[in-house]
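The complex is shown incomplete by one protein chain, all other protein chains being positioned as in the whole.
Chain nomenclature is as follows: A, B and C, assigned in order of appearance, with residue numbering initiated at 1 for each chain independently.
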Amino acid sequence: MKQPNTEAITHLRNRIHIIIEGTDTRLGKLFDIVLLIAILTSVGVVMLDSVLFVRLQYGTIFFYAEWFFTILFTLEYLLRLFSAPNRFRYVFSFFGVVDLLSILPSYLSLIFGGVQYLIVIRILRLLRVFRVLKLKAYMQQAGFLASALRTSQQKITVFFLSLVLLVTIYGSIVYVVEGPENGFTSIPISIYWAVVTLTTVGYGDISPKTPLGQAIATMVMITGYAVIAVPTGIFTSELTRNMRPQLNPVTCPNCGKFGHAVGAEFCDRCGHALHV
Amino acid sequence: MKQPNTEAITHLRNRIHIIIEGTDTRLGKLFDIVLLIAILTSVGVVMLDSVLFVRLQYGTIFFYAEWFFTILFTLEYLLRLFSAPNRFRYVFSFFGVVDLLSILPSYLSLIFGGVQYLIVIRILRLLRVFRVLKLKAYMQQAGFLASALRTSQQKITVFFLSLVLLVTIYGSIVYVVEGPENGFTSIPISIYWAVVTLTTVGYGDISPKTPLGQAIATMVMITGYAVIAVPTGIFTSELTRNMRPQLNPVTCPNCGKFGHAVGAEFCDRCGHALHV
Amino acid sequence: MKQPNTEAITHLRNRIHIIIEGTDTRLGKLFDIVLLIAILTSVGVVMLDSVLFVRLQYGTIFFYAEWFFTILFTLEYLLRLFSAPNRFRYVFSFFGVVDLLSILPSYLSLIFGGVQYLIVIRILRLLRVFRVLKLKAYMQQAGFLASALRTSQQKITVFFLSLVLLVTIYGSIVYVVEGPENGFTSIPISIYWAVVTLTTVGYGDISPKTPLGQAIATMVMITGYAVIAVPTGIFTSELTRNMRPQLNPVTCPNCGKFGHAVGAEFCDRCGHALHV
Partner (left out) sequence: MKQPNTEAITHLRNRIHIIIEGTDTRLGKLFDIVLLIAILTSVGVVMLDSVLFVRLQYGTIFFYAEWFFTILFTLEYLLRLFSAPNRFRYVFSFFGVVDLLSILPSYLSLIFGGVQYLIVIRILRLLRVFRVLKLKAYMQQAGFLASALRTSQQKITVFFLSLVLLVTIYGSIVYVVEGPENGFTSIPISIYWAVVTLTTVGYGDISPKTPLGQAIATMVMITGYAVIAVPTGIFTSELTRNMRPQLNPVTCPNCGKFGHAVGAEFCDRCGHALHV
């Protein structure tokens, strides 16, 4: 996909790429800071625009501001697309998709009214700009958390599948017991109620009225109350394990095995003395 | 219980058993996949059927679909019963009971209307079909969680008995303090309120009105808020313990050091071979 | 306090004491089982009696049943008092107080109506009867949990004092911001709301209406959501520590120090060889 005609274009693409993606050059830093402000301002504008009495007063300003930011981000998107070393990969990367979703709702709002509020999704773009702010230590910690989540992902999947089964069955039983006359108008609504109860949210928009329904609700609540221990336990034990003091970073001079128990004098694979 | 008359029947039973219970043969796999789809579809039909405005339109289709699946699962149940090596054990096994409960509500609905929705319990049958989907790693993790739950089962029982006592006493006190005029119409209802509050669900359908009642409610809430730490602590410490890397109970024949890292070939204190 | 007049009375006291407190004799076991049934039945009667439409029908039966049990438990209390080796200590022991509170409400109800429902406190007496049911293993586990709670008691006190300060300040701020016209009629009520919100119960009987009030509520909720980590962390780490593999139960033959690190060859206090 590389443009073969001129070297000038390749040079331009590289320069833009360094400015947009890099943080080392002065222009790159400036670009990131401007972007940070633009994102926050545009999200703020959208939020204020959704408040009726503010819109009534400043509606036109907001309208122009929103289109100003949309065009700005569209230009930026095109520049990123133009300068990306691999365009296909960029478009389908996490940030590529977010960049597109950040401008699409404005254009779609020309067809479907109200959709423009979805551009707050551009707040996710902050994740990219965070690197300007010397947040390296934080990113490391985030990676730490993410790694613990990843290792426990299978256990968490099992846990959620069990929840889905549980909530479906509880919901159906309560639907039969309480019935539409008590607000449990269908099985999906009853499952929604079961989720509201199990997660201990408890809106109270739907709540059981019959003694039997309340007895079942009691069971759902206690299940939810106790079952929270499971994801917590999974995640905590994973984090605790990661934090456990590692092996000594010693390499066996004979067989090359790396990492030995604290206090080990001999390699436990080949029997060679570790500290000669 | 083995049929003595013909070998043909024994042979047939074995073949059916392999298809129904096994996953290695092509027919067995196909059977599991068809079953998976049938379960999901039939549960979906029941759910949609419970939504009034959908039922009004597609009610007759749903009616026939439900009976189609019921007869299908009845046939399957009879086949399982026929091919089971030990029929008595199958009928009273977990899956035997679930299989029966999956078809019974349809037949009962001929007598008691509305009960047919309980057939969503057949979603539990998915647990059996999951094995098709190469979920071995997940099943292992599930076993891991289940084992941690089993070891801490005594502690959890003690915890729940304490909760039951607590909730009964709190409920009765609030009943006396608030009384029927504030919605606490009986002790069972007040206990229901105490559960709603202690588990931090908080529907708000019943809530204390008098200052004294609110003071007691505050205590119930704080109890519930703090006490969640107990099941979480029990489960987490159990999981953490299970995850701790065990030492092999091997004694070094030279220096006598006991306990070596899993996989160690040589003593890490004196360098002597461990397994001579 | 020992009665000096006859040996017969001392003998009788001992016999009654063995029957009432012991579980080894046949009569002692029988006594415990009868007591267990009596407690459960009497609590059940009180609960049913509080349900209006049941009382309307069986009110008189319940009335006589309640007095029957009250007189029964009064006799039992007198017997315990009579046979206690140290009466003063019994009366002020945990179970002595519970025994008294289990009968008092009935007599008080002659003066203040409605108080009789408080006799459900006699459900606490079950704790004593549990020993019949071979619940030794469970009691051990309960002791385990109680010990972890006791060691972390100081940390938990600090945590609760912080909560009290937090809730008082949050409540007062919201009271000033929202005011009586939005349901926050006084500071105590606002503190009650802060507890309802912080513990994530959220009845919804009082909820902020102004934007500023909702912003503060957001902070209260997030505080409550995050702060639950503190008691959980305290309790879990205490339990985990208790479960950690203990020292080797070896006594130094020289200095007598008991308990040495796993794998220790020499006493780390006197330097003497441990395994001679």
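Assume a contact is a pair of C-beta atoms (placed from the backbone, for glycine too) under 8 Å apart; a residue touches a chain by one contact, two chains touch by 3 or more.
Since the structure is predicted, the reported quantities are computational estimates derived from the model, not experimental observations.
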Residue of B:G171, B:P188 or B:G204 in touch with the missing chain, whole complex considered: B:G204
Among C:I9, C:I33, C:L78 or C:A273, residue touching the chain not depicted: C:A273
Where the unshown chain meets subunit A, residue by residue: 43, 46-47, 50-52, 114-115, 117-118, 120-121, 123-124, 126-127, 137-138, 141-142, 144-145, 148, 156, 160, 163, 188-189, 192, 195-196, 198-205, 224, 228, 231-232, 234-236, 238-240, 242-243, 262-263
Residues of subunit C in contact with the chain not shown: 154-155, 157-159, 165, 168-169, 172-173, 175-176, 179-180, 185-188, 197, 200-204, 207, 211, 214, 217-218, 221-222, 224-226, 228-230, 232-234, 236-238, 240-241, 260-261, 263-273
Interface with the undisplayed chain - residues on subunit B: 200-204, 232, 236, 240, 269
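Basically, only the chains that are shown with their structure count from here on.
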Copies subunit B and subunit C touch via same or different residues, half shared test: different
Inter-chain pair with the most contacting C-beta pairs: A-B
Closest chain to global C-alpha mean, per-chain Cα centroids: B
Distance from the mean Cα position of subunit C to that of subunit A, given in whole angstrom: 42
Euclidean distance of C-alpha centroids - subunit A vs subunit B, Å: 29
Length of the line joining the C-alpha centres of subunit B and subunit C, rounded to whole Å: 30
Residues of subunit A engaged with two or more neighbouring chains: 200-204, 232, 236, 240
